[in-house]
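The complex appears here without one of its protein chains, the remainder shown in place.
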Amino acid sequence: MRRCSWRIFLAVVFGCVVLGQTSVLRAQAVAPKDTGVKIDGEYGPFLPTDISVDGYQVDRLINVLHVFMIGLFVGWGLFFAFCLVKYRQRPGHRANSVLIKAKPSKYLEIAVAIFEAVLLFGFSIPVWARVKSEFPTDDPMRVRVVAEQFAWNFHYPGADKKFGKLNPKIIDLVKNPLGRMDDDPAGKDDFVSGEFHVIEGRSVVVEILSKDVIHSFFVPVLRVKQDAIPGMRIPIWFKTKEKTAGAYEIGCAQLCGNNHFSMRAVMHVDTPEQYAAWVKKVTAPPEEFKED
Amino acid sequence: MAQHQHKGGGHGHDHHHHDDHGAGHHELSYWRKYIFSVDHKIIGIQYGLTALCFLFFGFSLMMIMRWQLAYPNKPIPVIGSLFPSFFPGGAMAPEMYNAFGAMHGTIMVFLGVVPMLVGAFGNYVMPLQIGAPDMAFPKLNMMSYWVYFCGGVTMLASFFVKGGAAQSGWTSYAPLSVITQPHQWGQTMWLIGMVFLITSSLLGSINFITTIVQLRAKGLTMFRLPFFVWAQFVTSFLLLLAFPPLEAAGILQLMDRVAGTSFFMPEGLVVSGQMQSYTGGGNPLLWQHLFWFLAHPEVYVLILPAMGMVAEIIASNTRKALWGYRTMVYSIIFLGFMSFIVWAHHMFITGMGQKMAAFFATTTMIISIPSVVILTAMVITLHGASIRFNVPMLFALAFLPMFAIGGLTGLPLGLPVSDIQLHDTYYVIGHFHYVVAPGTIFAIFAGIYFWFPKATGRMMNEALGKVHFVLSFIFINVAFMPMFFQGLAGVSRRLADQTGYAHGNAVQGLTRMSSWGAWMLGLSQVPFIINFFVSMFAGRKVSENPWESTTLEWSAPSPPPHGNFKSTPVVHRGPYEYGVPGIAKDYFPQHQAGAEA
Amino acid sequence: MSTAVLPYTVEPHPITRLYSGKLGIWLFLASEVMLFGALFSSYVLLRVGAPVAGPAAWPAHAETGLSWKIGGFNTLVLIISSVTMVMAWAALKTHNIGRAKAYLATTVFLALVFIVVKLTLEYIPKIQAGHTPSHNNFFALYFTLTGLHALHIIGGIIVITYFIGPGSALWKTDPEYFTNRVECTGLYWHFVDLVWIFLFPVLYLT
Amino acid sequence: MQKTFRYGVLCAFAATLGLAGVVRAADDGVIKGKVIFKGDTDKFKRSPIDTSKDANCKKPIGSWDVILNKKTDPITIKNVVVSIKEGLGDKKFPPKTEPFKLTQKDCQYDPHIIAVMEDQPVKILNGDDTNHNIHFLPKKNTEENFSQPQKDEVTGKELKFKLEEPFKVKCDVHPWMGAHVLVFTHPYFAVTGDDGTFELKGLPPGKYVVEAWHEKFGTMKADVEVAAGKPAEKDFTFEPK
Partner (left out) sequence: MDHSHADTDKHVRLYLTVFAALAVGTVVTVAANQLHVEHALAIGIALGIATVKASLVAAVFMHLKWERSAWIWSTLALCAVFFVVLLFIPVLETSEHPPNVVVGTWDVLPEAHTEHAGHHE
């Protein structure tokens, strides 16, 4: 009877595993979705393509950590499994009340602590310092990103590299989504787009703003993420690698309302020529719209 | 009770309830006995059943959400057509997804797990384990339950008001939570419900601490307390000191919503192209600070009692003393203390400076050490043991690797640099669900199987229990393991449909796998539900100590009568004297007089 | 038989030297400290972080229109009520229930004076003058902090009234237990007074 | 007895017929006309809209706040709502039952003006391969805000507005998308189209105040007298500077 129930049991387990595998197989068959622009880069169940010069530091930490985690887990799991098998209850076996020596565990804990300290002071704090305060001085592009429910606006300062003043009272969602002021000389050559264009191999300083709620500017391929907090302008920076021209995604990583899931924009990494052409197109005086 | 009862004199008894004071024990009405009871065991069971219902409800919400994630915008089978007002066209709208998500989190944390761990197990087991006749303030205890119940009802009612339930996540970040549904009641009811739940927890924690300090049996020193009691003790301090800031934050947000103040609203908020009339001058990050000041200790509220339960079960079923008991106690106290100064690691990407990030990353790394210590101690307990693989032990054993995964994956999130990529992705979801679902929920199952005979006098069925365990163990991993890969891929959490992103679409298969895992996990609970209710009436009858355990609760009859113990227990030794050499039986109960070990 | 007989409701525990109620109320007060602490913390943050100019700026003290006279009067009222509260407990210690009740009644009366003054001389005129909570963050904090404090006062009034009225029946069966309960209420009441001692300078004077 | 009854029925029938005739005759008053533009058309060119926020919105679209029908003579204005403002008394009208269809197509609203009666259902459909979030911003009616993530959603969503007022609608995903809702208590309203004309039909004879509303040019009122059987003509002329 007892044996029988265990067989049923194993059969159930087997069934579950088969079912699990089928669902994985089904999973592969998700058709790519048309999102208007072909997105470059490789995406899968691990870290996506990295097109940023400094992104490897993030990847390196993540990889080192995972190796460490898996190593610890496997080692620990082997001991665990060994105990489960060796010390299972059986006739004639009684628990050994003589306690195990404390040393191995103490060494393990100390080792873990030291390793964490190394990760913290070696791989994390210096990188964070670089990312947060060593802003590029090599004539970076400056772009202002203004988040709103549920879209991204990219405000370019134009040739004078100065942003015009923004006034929330004159915002018009069709014609002046950021409330740029006509009488501000610094703002004369500014332009605003819904696409993010940067030049490959050139560092970019992005100032992040929000009109309404907290959003989060997330570019997976750049290893960049920064919350857009209303009432604050938070600058971040990144630099794309050479030869990375293409279209990539920008997402919102902080719940911002109904359409949080569709708050997506496209980042175009352009060659200098492509960028110039795009600027020309965007800044051209609008022609009259004629319905066909 | 005689030795604790202070003085003679006719008025010395029954101070609390002079109204019930009378000659002889008249029977209480049904209402006083089972509904508005002041007996900690009845209240514990009330808490337990209510929390189980909420856990099931919260899980159901998630199962519906998993459909939307796996098959975005496709009509939900059966349920979609049953509630057409919730699911227009049978499919789930993104705003409904957000509402379900917010309520899933809130219900699971505040209405399910905490009431289950603290309200149910704490209330039922802790007084028994310390040899107390009841909680220190029985009426307050009853009030805690009913305030919790009101909070739960408020939360559930919010689904049916205009605009639906709160949609801003369980974290309710301002300004989103203030400006969403401005004319509607969902978020406001969430806040009011939270005030109820906080009040309930505060009253409960006062009761727990007082009980543990004042009502321990004679001879039960602090270092003879079972580890579970220690866990409850630390947890109660966390609840007591961490919840009030959230209550304050809740009041401020309520003012922002109802009175139009600007505590969390900066100047010049433009929503939908319209200038808002808030005066401004507030700070959205204030909410986050106050929220996480609670919510990080809250994470430990979710895990410490679970660790305590697992420790009890492991000690009993390894027939061995808990290894490094004192170290574990110091660790848990340290853990509780440190949990108050790590909160800002949830806020690394809000624009934090170097010093602050370094400080909170360091405290976060430090807090991982005591967790490692506790886990290691529990594993080393297995060494040289004689392990009984009964159902509670299986769940308790599964807790260990599951909690290890949950804990380890916390590391990349605690370091600001790796957090840049992983923050608010599915990696976070995977991490804390591994801690709370296969961690805490498994501990809860272990606890239910373990203390069920104490509460009912009957055993739960072992075979059904094992089926329940194996299925749950497999599918909980199928459900949560893919999330780490989704997270690495960069898929943000709280997306109603990730397929719009190329990186989301690339791992949509994993999402489906996770969804199937979740539904199968739901099905896997059927054996448990059957087992639970059938065993209540038809389970094998057992004596007072079916597991041959040492702690005090097993010296009381099963189920314990009013006042708990037949005679006032006196404690002679530590909590885990198993396998003491020179004694025929392999366990030596705390209350048994005899040679000290 | 509804509750088990619990030890240490009246006499102190031999080791902890506490009766349970006292530990309970101190724990409660600890949580209250954290509640008001969070609000004070918010006050500091909002004040320090307020914009320098514009409608959201922190108002100069003169603009708030808060009168130190009313605030000072209420401070004194609360301090006196604290004294009468502790005197009531002292009277119970000397087994003089009549005097204790008189002191408790005085406490309730003073608390009511506090609430009436607050309502008629401050809240209503302020709101009529357009200084509603949404006017700016100073008034938002003013109304929230004092409102929450007033709720605590009202709670205290209810409890103390209960001990003057039906609650005092306990005196006949168990005077020590009654004294303990009044002491616990007193601890709460002094805490409410203590909060006001900080609220007064923070809101009315600076 | 039987006879009287028959006569009674007959008389009643005849009376009903007659009355109906009278009512029908009385309620076929018509006001018609056009909305004329006078001024510099160069100032009111339609400009193209930047739809770069969503790569799915590929079709070029233009601004709609002022659309002039340049082919008509004189030049007329599109999307002007002409309605009876005064003169109907306290009469109550049953709401129209056929739903007003509002489609989101090519990342703009079709039609741009949603003129409906109180309690008339408005059916909202998504005709695009992208997510839309329709956000009604009324002052008196309840605010509605929901998303429609999929093209040709199974049913679309139906709404009703209870109170008379004009208000804006916008899409929260595509901030440029805007439209106007005008809710009326009566069925006497019309929206000018590509020819700039309007016609209010089925009016009982009497004196009315007619209002023309344009989202940019504001409102204009005129007194019109409607006689039975003969259409009253009234043109509105907007002269924006």
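All chains are identified by letter, namely A, B, C and D, in their written order; residue positions are counted from 1 within each chain.
As a convention for this text, a residue touches a chain if its C-beta (ideal position, glycine included) is under 8 Å from a C-beta of that chain, and two chains touch if they have at least 3 such contacts.
Every value quoted in this text rests on a predicted model; they were computed, and no experiment measured them.
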Contact set of the excluded chain (shown chains only): A, B, C
Sole contact to the chain not displayed, among B:I179, B:L215 or B:A502: B:I179
Contacting the left-out chain in the complete assembly, out of C:V5, C:I80 or C:I127: C:I80
Omitted-chain contact residue, chosen from C:L27, C:L104, C:I153 or C:V182: C:L27
On subunit C, residues whose C-beta touches the chain left out of the figure: 16-18, 22-23, 26-27, 30, 33-34, 37-38, 40-42, 44-45, 48-49, 51, 54-55, 68, 72, 75-76, 79-80, 82-83, 85-87, 90, 93-94, 132, 134-135, 183, 186-187, 190-191, 193-194, 197-198, 200-202, 205-206
Where the missing chain touches subunit B, by residue: 179, 182-183, 213, 237, 241, 245, 259-261, 266-268, 275-280, 283, 285-286, 289-290, 293, 340-341, 344, 351-356
Touch residues of subunit A, complete complex, unshown partner: 132-133, 135, 165-169, 179, 181, 207, 209-211, 230-235
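Keep in mind that, in the parts below, only the chains that are shown with their structure count from here on.
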B-C or A-B, whichever has more C-beta pairs in contact: A-B
Interchain centroid distance [CA atoms averaged], subunit A/subunit C, Å: 49
For subunit C, residues that touch 2 or more chains besides their own: none
Multi-chain contact sites of subunit A, meaning residues that touch two or more partners: 35, 148-149, 173, 177, 257-259, 261-262
Subunit B-facing residues of subunit C, complex: 1-11, 13, 16, 18, 20-21, 23-24, 27-28, 30-39, 41-42, 45-46, 49-51, 54-58, 132-137, 140, 143-144, 148, 169-170, 173-174, 177
Residue ranges of subunit D touching subunit B (in the complex, touch as defined): 131, 135, 137, 142-143, 145-150, 153-157, 170, 172, 175
Parts of subunit B lying in touch with subunit A, wherever the complex brings them together: 94-95, 98, 167-169, 173, 175-176, 179-180, 266-273, 275, 280, 282-285, 318-321, 323-324, 349-351, 353-354, 357-358, 361-362, 365, 368-369, 372-373, 376-377, 379-380, 382-389, 397, 400-401, 404-405, 408-409, 411-412, 415-418, 420-425, 463, 466-467, 470-471, 474-475, 478, 482, 485-486, 488-490, 492-503, 505-513, 516-517, 520, 578-581, 586
